[in-house]
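Take this structure, written in structure tokens, and hold onto it; I'll ask about it next.
All protein chains but one are shown at their positions in the complex.
And then subunit A:
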């Protein structure tokens, strides 16, 4: 049986661990709240944008803009959204599983250090890594997106896809591969978004001739890059909300584990202490008996 001193030492260390995990849980919880609000607030915007794009794309010729054009896919361009630090359960591991399923030729761009490390380790073609702060500010994300769209327009990559953890609720985050460009079928895309958000447009679709001001190509030129930027930004926000949710849950589990361990150790300690006392009394009693 372990000595009482050993047990006391372990109790102390487990207590420390519990304190740290509790602090991390609280930090993650407050960040999670903000991140969740941001991603939920951004959803109507993304939806409306997809709706507009759908209305526009169904009325113009698909060859008018390189973003809409269907082309032969030689090299895929994949943006991987991961966290910068670990301690968030299986979040990153689940994303890496999706990356592993990509067998065709692909070039990767990473946001988040964990993803970059993984891509380097598995010898994937990592062309750039970007750092985005915890809030997922638009300006920082924009740099990464513009880097990718430039490559896309230059023909270096033929698609833009994003692998990210989609935020569903605090307990559930699903890893997802979402194609962003080329937008060959915007209408279907807008429909899937609506289904995911749990809304459907109750207004009948207006199929009448639509006016564009200043002109259809000009609106298209303005709306498409804007759309790509905002849409991927929304995915980053979703990834951030997932990260903090996963971290909070992981830290809560760790804290609960520590508490349970602490209970067991305290019990063991008390038993050992009691045994030592009983032993001592027995010895004294025996000694007195002999003396008498």
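We adopt the following convention: contacts are C-beta pairs under 8 Å (C-beta built on N, C-alpha and C of every residue); 3 or more make two chains touch, one makes a residue touch a chain; residues count from 1.
Going forward, contacts and distances are computed from a predicted model.
Enquirer: Among "histidine kinase", "ABC transporter permease", "SGNH hydrolase-type esterase domain-containing protein" or "ATP synthase epsilon chain", find the name that the UniProt record gives to the complex chain excluded from display.
Expert: Result for the unshown chain: "ATP synthase epsilon chain".
Enquirer: Of the residues A:128, A:219 or A:262, which one touches the chain left out of the display?
Expert: A:219
Enquirer: I'm checking contacts with the chain that's been left out. Which of A:48, A:85 or A:153 qualifies?
Expert: Here the residue in touch with the unshown chain is A:48.
Enquirer: Give the residue, chosen from A:26, A:210, A:267 or A:282, that touches the chain omitted from the document.
Expert: A:210
Enquirer: Counting contacts across the full complex, list the positions on subunit A that touch the omitted chain.
Expert: 41-42, 44-45, 48-49, 51-52, 55-56, 138-139, 142, 146, 203-206, 208-214, 218-219, 222-223, 226, 230, 233
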